[in-house]
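Removed from the display is one protein chain of the complex; every other protein chain stays in position.
Moving on, here comes chain A:
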Amino acid sequence: MKKLISKILNNDAFGNTLASLISIFLGLIVGLVVMVIFNRAGAWPGFLVMLQGGFSDGARGIGQVLYYTTPLILVGLAVGFSFQTGLFNIGVIGQFTIAAYVAIIIGGKLSMPASIHWIVALIGASLAGVIWAAVPGLLKAYFRVSEIISCIMMNYIALYLVNQLVHDTHYESTTAMSAYVKKTALMPKMGLDTIFPGSTVNSGLFIAIIMAILVYILLYKTSFGYSLRCCGLNRDASKYAGINETRNIIIVMLISGFIAGLAGGILYLSAITKNYKISELFINEPGYSIPVALLGMSHPIGIIFSSLFIAYIIVGGSLMQGYGFPVETVGIITAVLIYFSAFSLIFKNKVNKFALQFSYKESQKTDSFKNE
(Lines give C-alpha, C1' and ligand atoms only; values in the text may rest on other atoms or scores of the structure.)
Protein backbone atom coordinates (compact mmCIF):
# COMPACT_ATOMS: atom_id res chain seq x y z
CA MET A 1 0.00 0.00 0.00
CA LYS A 2 2.72 2.44 1.08
CA LYS A 3 4.64 1.36 -1.98
CA LEU A 4 1.67 2.18 -4.16
CA ILE A 5 1.36 5.65 -2.60
CA SER A 6 5.04 6.21 -3.14
CA LYS A 7 4.72 5.13 -6.75
CA ILE A 8 1.78 7.46 -7.37
CA LEU A 9 3.59 10.32 -5.66
CA ASN A 10 6.62 9.86 -7.87
CA ASN A 11 4.57 9.85 -11.05
CA ASP A 12 5.16 13.03 -13.04
CA ALA A 13 1.59 13.45 -14.32
CA PHE A 14 0.27 13.12 -10.80
CA GLY A 15 2.79 15.64 -9.52
CA ASN A 16 1.80 18.12 -12.21
CA THR A 17 -1.91 17.76 -11.53
CA LEU A 18 -1.50 17.98 -7.78
CA ALA A 19 0.68 21.08 -8.12
CA SER A 20 -1.98 22.76 -10.26
CA LEU A 21 -4.69 21.83 -7.78
CA ILE A 22 -2.71 23.19 -4.81
CA SER A 23 -2.09 26.50 -6.54
CA ILE A 24 -5.77 26.78 -7.47
CA PHE A 25 -6.75 26.09 -3.87
CA LEU A 26 -4.39 28.77 -2.50
CA GLY A 27 -5.59 31.19 -5.14
CA LEU A 28 -9.17 30.62 -4.03
CA ILE A 29 -8.29 31.37 -0.39
CA VAL A 30 -6.50 34.61 -1.27
CA GLY A 31 -9.39 35.49 -3.57
CA LEU A 32 -11.78 35.05 -0.66
CA VAL A 33 -9.63 37.32 1.52
CA VAL A 34 -9.75 39.99 -1.19
CA MET A 35 -13.52 39.64 -1.33
CA VAL A 36 -13.83 40.05 2.44
CA ILE A 37 -11.79 43.24 2.24
CA PHE A 38 -14.05 44.72 -0.42
CA ASN A 39 -17.43 43.59 0.79
CA ARG A 40 -17.75 41.63 4.01
CA ALA A 41 -21.44 40.86 3.83
CA GLY A 42 -21.44 39.65 0.26
CA ALA A 43 -18.12 37.81 0.41
CA TRP A 44 -19.21 34.32 1.39
CA PRO A 45 -22.35 34.02 -0.78
CA GLY A 46 -20.47 35.65 -3.64
CA PHE A 47 -17.61 33.22 -3.19
CA LEU A 48 -19.99 30.25 -3.24
CA VAL A 49 -21.60 31.49 -6.41
CA MET A 50 -18.21 31.88 -8.04
CA LEU A 51 -17.31 28.32 -7.03
CA GLN A 52 -20.57 27.05 -8.48
CA GLY A 53 -19.55 28.90 -11.59
CA GLY A 54 -21.30 27.66 -14.67
CA PHE A 55 -23.34 25.13 -12.73
CA SER A 56 -25.48 27.80 -11.06
CA ASP A 57 -27.13 28.55 -14.39
CA GLY A 58 -28.03 25.06 -15.56
CA ALA A 59 -27.31 23.81 -19.05
CA ARG A 60 -26.98 27.32 -20.41
CA GLY A 61 -24.27 28.08 -17.83
CA ILE A 62 -22.28 25.00 -18.71
CA GLY A 63 -22.64 25.91 -22.36
CA GLN A 64 -21.26 29.37 -21.62
CA VAL A 65 -18.30 27.88 -19.79
CA LEU A 66 -17.55 25.79 -22.86
CA TYR A 67 -18.01 28.84 -25.07
CA TYR A 68 -15.37 30.76 -23.09
CA THR A 69 -13.16 27.67 -23.00
CA THR A 70 -12.93 27.46 -26.80
CA PRO A 71 -10.72 30.48 -27.55
CA LEU A 72 -8.77 29.95 -24.31
CA ILE A 73 -7.68 26.48 -25.42
CA LEU A 74 -6.46 27.85 -28.71
CA VAL A 75 -4.60 30.89 -27.39
CA GLY A 76 -3.17 28.76 -24.58
CA LEU A 77 -1.99 26.24 -27.17
CA ALA A 78 -0.42 28.96 -29.28
CA VAL A 79 1.65 30.17 -26.32
CA GLY A 80 2.29 26.73 -24.82
CA PHE A 81 3.50 25.37 -28.15
CA SER A 82 5.96 28.21 -28.55
CA PHE A 83 7.11 27.77 -24.91
CA GLN A 84 7.89 24.13 -25.50
CA THR A 85 10.15 25.01 -28.34
CA GLY A 86 11.98 27.76 -26.49
CA LEU A 87 10.19 30.72 -28.03
CA PHE A 88 7.85 33.11 -26.30
CA ASN A 89 5.07 34.08 -28.66
CA ILE A 90 3.70 36.97 -26.64
CA GLY A 91 2.24 38.26 -29.91
CA VAL A 92 -0.80 36.00 -29.67
CA ILE A 93 -2.86 39.10 -28.84
CA GLY A 94 -1.93 40.84 -32.07
CA GLN A 95 -2.33 37.71 -34.19
CA PHE A 96 -5.73 37.14 -32.59
CA THR A 97 -6.83 40.73 -33.22
CA ILE A 98 -5.82 40.86 -36.85
CA ALA A 99 -7.44 37.46 -37.44
CA ALA A 100 -10.64 38.68 -35.82
CA TYR A 101 -10.77 41.55 -38.30
CA VAL A 102 -10.21 39.31 -41.30
CA ALA A 103 -12.94 36.95 -40.07
CA ILE A 104 -15.35 39.87 -39.60
CA ILE A 105 -14.65 41.26 -43.07
CA ILE A 106 -14.96 37.93 -44.87
CA GLY A 107 -18.04 37.09 -42.81
CA GLY A 108 -19.63 40.51 -43.17
CA LYS A 109 -18.75 41.63 -46.68
CA LEU A 110 -18.62 38.51 -48.82
CA SER A 111 -21.59 36.36 -49.75
CA MET A 112 -21.23 32.60 -49.88
CA PRO A 113 -23.31 29.52 -49.18
CA ALA A 114 -23.57 28.65 -45.49
CA SER A 115 -21.66 25.40 -45.84
CA ILE A 116 -18.44 27.10 -46.89
CA HIS A 117 -18.71 30.72 -45.80
CA TRP A 118 -17.56 30.15 -42.23
CA ILE A 119 -14.77 27.85 -43.39
CA VAL A 120 -13.44 30.48 -45.78
CA ALA A 121 -13.64 33.10 -43.05
CA LEU A 122 -11.79 30.84 -40.61
CA ILE A 123 -9.06 30.07 -43.12
CA GLY A 124 -8.66 33.76 -43.86
CA ALA A 125 -8.41 34.51 -40.14
CA SER A 126 -5.79 31.81 -39.58
CA LEU A 127 -3.70 33.04 -42.48
CA ALA A 128 -3.84 36.55 -41.06
CA GLY A 129 -2.51 35.15 -37.80
CA VAL A 130 0.25 33.34 -39.71
CA ILE A 131 1.32 36.53 -41.49
CA TRP A 132 1.33 38.51 -38.25
CA ALA A 133 3.48 35.85 -36.54
CA ALA A 134 5.80 35.52 -39.52
CA VAL A 135 7.28 38.98 -38.96
CA PRO A 136 8.71 38.34 -35.48
CA GLY A 137 9.57 34.78 -36.55
CA LEU A 138 11.67 35.91 -39.50
CA LEU A 139 13.28 38.71 -37.49
CA LYS A 140 14.25 36.24 -34.80
CA ALA A 141 15.50 33.57 -37.17
CA TYR A 142 17.61 35.76 -39.43
CA PHE A 143 18.52 38.78 -37.33
CA ARG A 144 18.29 37.47 -33.75
CA VAL A 145 15.76 40.15 -32.85
CA SER A 146 14.09 39.24 -29.55
CA GLU A 147 10.68 37.86 -30.44
CA ILE A 148 9.28 39.36 -27.26
CA ILE A 149 10.03 42.92 -28.32
CA SER A 150 8.89 42.49 -31.91
CA CYS A 151 5.74 40.67 -30.80
CA ILE A 152 4.78 43.49 -28.47
CA MET A 153 5.27 45.98 -31.30
CA MET A 154 3.15 43.83 -33.60
CA ASN A 155 0.44 43.73 -30.93
CA TYR A 156 0.14 47.52 -30.87
CA ILE A 157 0.23 47.75 -34.63
CA ALA A 158 -2.58 45.20 -34.80
CA LEU A 159 -4.67 46.97 -32.19
CA TYR A 160 -4.58 50.43 -33.76
CA LEU A 161 -4.68 49.13 -37.32
CA VAL A 162 -7.77 47.04 -36.65
CA ASN A 163 -9.45 49.91 -34.77
CA GLN A 164 -8.91 52.11 -37.81
CA LEU A 165 -9.85 49.45 -40.36
CA VAL A 166 -13.06 48.50 -38.55
CA HIS A 167 -13.99 52.15 -38.36
CA ASP A 168 -13.31 52.70 -42.05
CA THR A 169 -14.66 49.50 -43.55
CA HIS A 170 -17.26 47.70 -41.47
CA TYR A 171 -18.58 49.98 -38.73
CA GLU A 172 -21.90 50.30 -36.94
CA SER A 173 -21.95 53.81 -35.49
CA THR A 174 -24.93 53.20 -33.17
CA THR A 175 -23.05 50.57 -31.15
CA ALA A 176 -19.53 51.90 -31.82
CA MET A 177 -18.64 48.33 -32.80
CA SER A 178 -17.99 46.41 -35.99
CA ALA A 179 -21.07 45.71 -38.10
CA TYR A 180 -22.66 42.24 -38.01
CA VAL A 181 -21.30 39.25 -39.85
CA LYS A 182 -23.70 37.36 -42.09
CA LYS A 183 -25.58 34.37 -40.71
CA THR A 184 -23.91 32.12 -43.29
CA ALA A 185 -20.53 32.93 -41.77
CA LEU A 186 -21.43 31.95 -38.20
CA MET A 187 -19.85 28.84 -36.73
CA PRO A 188 -22.24 25.86 -37.04
CA LYS A 189 -23.64 24.59 -33.74
CA MET A 190 -23.41 20.89 -34.55
CA GLY A 191 -26.10 20.02 -32.04
CA LEU A 192 -24.50 21.88 -29.16
CA ASP A 193 -27.44 24.32 -29.08
CA THR A 194 -29.85 21.50 -28.27
CA ILE A 195 -27.65 20.19 -25.42
CA PHE A 196 -26.95 23.65 -24.03
CA PRO A 197 -29.93 25.76 -25.04
CA GLY A 198 -29.50 29.51 -24.86
CA SER A 199 -25.70 29.43 -24.84
CA THR A 200 -23.36 30.52 -27.62
CA VAL A 201 -21.14 27.42 -27.54
CA ASN A 202 -20.44 26.13 -31.04
CA SER A 203 -18.41 23.74 -33.14
CA GLY A 204 -15.32 25.84 -32.46
CA LEU A 205 -14.99 23.78 -29.29
CA PHE A 206 -14.41 20.65 -31.35
CA ILE A 207 -11.88 22.46 -33.51
CA ALA A 208 -10.02 23.60 -30.37
CA ILE A 209 -9.89 20.11 -28.90
CA ILE A 210 -8.80 18.62 -32.20
CA MET A 211 -6.04 21.24 -32.45
CA ALA A 212 -4.86 20.33 -28.93
CA ILE A 213 -4.64 16.69 -29.92
CA LEU A 214 -2.86 17.54 -33.16
CA VAL A 215 -0.33 19.69 -31.33
CA TYR A 216 0.21 16.88 -28.85
CA ILE A 217 0.89 14.42 -31.66
CA LEU A 218 3.13 16.88 -33.47
CA LEU A 219 5.24 17.60 -30.39
CA TYR A 220 5.54 14.14 -28.91
CA LYS A 221 5.09 11.66 -31.72
CA THR A 222 6.84 13.12 -34.76
CA SER A 223 10.50 13.57 -35.55
CA PHE A 224 9.83 17.22 -36.34
CA GLY A 225 8.30 17.70 -32.89
CA TYR A 226 11.34 16.01 -31.39
CA SER A 227 13.64 18.50 -33.06
CA LEU A 228 11.42 21.35 -31.84
CA ARG A 229 11.58 20.17 -28.25
CA CYS A 230 15.36 19.78 -28.56
CA CYS A 231 15.64 23.43 -29.56
CA GLY A 232 13.38 24.39 -26.68
CA LEU A 233 15.31 22.51 -24.03
CA ASN A 234 18.89 22.99 -25.15
CA ARG A 235 19.77 25.24 -28.05
CA ASP A 236 23.49 24.38 -27.98
CA ALA A 237 22.89 20.66 -28.00
CA SER A 238 20.51 21.08 -30.92
CA LYS A 239 23.19 22.88 -32.88
CA TYR A 240 25.66 20.16 -31.95
CA ALA A 241 23.17 17.59 -33.24
CA GLY A 242 22.85 19.46 -36.54
CA ILE A 243 19.24 20.54 -36.06
CA ASN A 244 18.30 23.50 -38.24
CA GLU A 245 17.24 26.01 -35.63
CA THR A 246 16.56 28.87 -38.04
CA ARG A 247 14.00 26.83 -39.91
CA ASN A 248 12.42 25.60 -36.68
CA ILE A 249 12.00 29.10 -35.28
CA ILE A 250 10.12 30.19 -38.37
CA ILE A 251 7.88 27.13 -38.53
CA VAL A 252 7.03 27.32 -34.83
CA MET A 253 6.03 30.96 -35.11
CA LEU A 254 3.90 30.22 -38.18
CA ILE A 255 2.07 27.35 -36.47
CA SER A 256 1.63 29.36 -33.30
CA GLY A 257 0.25 32.28 -35.30
CA PHE A 258 -2.07 29.91 -37.18
CA ILE A 259 -3.57 28.65 -33.91
CA ALA A 260 -3.90 32.18 -32.51
CA GLY A 261 -5.59 33.29 -35.73
CA LEU A 262 -7.98 30.36 -35.55
CA ALA A 263 -8.94 31.49 -32.04
CA GLY A 264 -9.67 35.03 -33.22
CA GLY A 265 -11.73 33.76 -36.13
CA ILE A 266 -13.79 31.33 -34.06
CA LEU A 267 -14.58 33.89 -31.36
CA TYR A 268 -15.80 36.56 -33.74
CA LEU A 269 -17.81 34.12 -35.83
CA SER A 270 -19.47 32.53 -32.80
CA ALA A 271 -22.62 34.67 -32.55
CA ILE A 272 -24.37 37.48 -34.33
CA THR A 273 -24.00 39.53 -31.13
CA LYS A 274 -20.23 39.14 -30.95
CA ASN A 275 -18.73 42.25 -32.51
CA TYR A 276 -15.37 43.95 -32.42
CA LYS A 277 -15.43 46.91 -30.05
CA ILE A 278 -13.18 49.80 -30.94
CA SER A 279 -11.13 50.41 -27.83
CA GLU A 280 -7.70 51.47 -26.60
CA LEU A 281 -7.50 48.16 -24.73
CA PHE A 282 -6.51 44.76 -26.05
CA ILE A 283 -9.15 42.07 -26.40
CA ASN A 284 -9.61 40.05 -23.19
CA GLU A 285 -9.44 36.45 -24.35
CA PRO A 286 -5.88 36.25 -25.71
CA GLY A 287 -4.75 38.03 -22.54
CA TYR A 288 -5.45 34.77 -20.73
CA SER A 289 -3.12 32.84 -23.04
CA ILE A 290 -0.07 32.96 -20.77
CA PRO A 291 -1.79 31.92 -17.52
CA VAL A 292 -3.63 29.17 -19.38
CA ALA A 293 -0.37 27.86 -20.79
CA LEU A 294 1.43 28.10 -17.44
CA LEU A 295 -1.35 26.43 -15.47
CA GLY A 296 -1.49 23.68 -18.09
CA MET A 297 2.30 23.25 -17.82
CA SER A 298 2.46 24.02 -21.55
CA HIS A 299 1.18 20.52 -22.24
CA PRO A 300 -1.56 20.45 -24.92
CA ILE A 301 -3.83 18.20 -22.88
CA GLY A 302 -3.15 20.14 -19.68
CA ILE A 303 -4.13 23.30 -21.54
CA ILE A 304 -7.60 21.90 -22.28
CA PHE A 305 -8.20 21.52 -18.55
CA SER A 306 -6.63 24.80 -17.50
CA SER A 307 -8.82 26.57 -20.10
CA LEU A 308 -11.90 24.89 -18.66
CA PHE A 309 -10.94 26.03 -15.18
CA ILE A 310 -10.28 29.64 -16.13
CA ALA A 311 -13.48 29.81 -18.20
CA TYR A 312 -15.36 28.43 -15.23
CA ILE A 313 -13.93 31.14 -12.97
CA ILE A 314 -14.74 33.83 -15.52
CA VAL A 315 -18.38 32.75 -15.75
CA GLY A 316 -18.62 32.37 -11.96
CA GLY A 317 -16.99 35.75 -11.48
CA SER A 318 -19.49 37.47 -13.71
CA LEU A 319 -22.30 36.06 -11.53
CA MET A 320 -20.73 37.65 -8.45
CA GLN A 321 -21.93 41.01 -9.62
CA GLY A 322 -25.31 40.01 -8.23
CA TYR A 323 -23.81 40.11 -4.72
CA GLY A 324 -22.69 43.69 -4.81
CA PHE A 325 -19.26 43.22 -6.35
CA PRO A 326 -18.47 45.74 -9.06
CA VAL A 327 -17.07 44.42 -12.32
CA GLU A 328 -13.60 45.66 -11.41
CA THR A 329 -13.50 43.65 -8.18
CA VAL A 330 -14.53 40.56 -10.07
CA GLY A 331 -11.59 41.25 -12.37
CA ILE A 332 -9.21 41.52 -9.41
CA ILE A 333 -10.41 38.27 -7.90
CA THR A 334 -10.13 36.29 -11.10
CA ALA A 335 -6.72 37.84 -11.62
CA VAL A 336 -5.59 36.71 -8.14
CA LEU A 337 -6.73 33.20 -8.91
CA ILE A 338 -4.93 33.13 -12.21
CA TYR A 339 -1.87 34.75 -10.68
CA PHE A 340 -1.62 31.94 -8.17
CA SER A 341 -2.08 29.37 -10.86
CA ALA A 342 1.15 30.57 -12.37
CA PHE A 343 2.87 29.40 -9.18
CA SER A 344 2.07 25.82 -10.03
CA LEU A 345 5.69 25.24 -11.05
CA ILE A 346 6.87 26.09 -7.55
CA PHE A 347 4.39 23.69 -6.04
CA LYS A 348 5.45 21.06 -8.52
CA ASN A 349 8.94 21.15 -7.05
CA LYS A 350 7.54 20.97 -3.52
CA VAL A 351 5.41 17.98 -4.41
CA ASN A 352 8.40 16.23 -5.95
CA LYS A 353 10.51 16.87 -2.89
CA PHE A 354 7.84 15.56 -0.58
CA ALA A 355 7.38 12.44 -2.70
CA LEU A 356 11.06 11.86 -2.53
CA GLN A 357 11.42 12.07 1.19
CA PHE A 358 8.37 9.88 1.57
CA SER A 359 9.83 7.14 -0.58
CA TYR A 360 13.25 7.52 1.05
CA LYS A 361 11.78 7.02 4.51
CA GLU A 362 9.75 4.07 3.24
CA SER A 363 12.82 2.47 1.72
CA GLN A 364 14.65 2.97 5.04
CA LYS A 365 11.83 1.16 6.81
CA THR A 366 11.82 -1.76 4.44
CA ASP A 367 15.61 -1.95 4.68
CA SER A 368 15.42 -2.21 8.44
CA PHE A 369 12.83 -4.97 8.11
CA LYS A 370 15.28 -6.87 5.98
CA ASN A 371 17.95 -6.47 8.62
CA GLU A 372 15.70 -7.97 11.25
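Here is the rule we go by: a contact is a pair of C-beta atoms (placed from the backbone, for glycine too) under 8 Å apart; a residue touches a chain by one contact, two chains touch by 3 or more; residues count from 1.
We adopt the following convention: contacts and distances are computed from a predicted model.
Participant: Given that one chain of this complex has been left out, which of "Beta-ketoacyl-ACP reductase", "Branched-chain amino acid transport system permease protein", "Putative symporter ywcA" or "Nucleoside ABC transporter ATP-binding protein" is its protein name according to UniProt?
Facilitator: Per the UniProt record, the undisplayed chain of the complex is "Nucleoside ABC transporter ATP-binding protein".
Participant: Of A:Ile29, A:Leu48, A:Ile195 or A:Ala237, which one is in contact with the hidden chain?
Facilitator: A:Ala237
Participant: Where does chain A touch the missing chain, residue by residue?
Facilitator: With respect to the unshown chain, the touching residues of chain A are 221-224, 226-227, 229-230, 233-234, 236-237, 239-244, 352-353, 356-357, 360.
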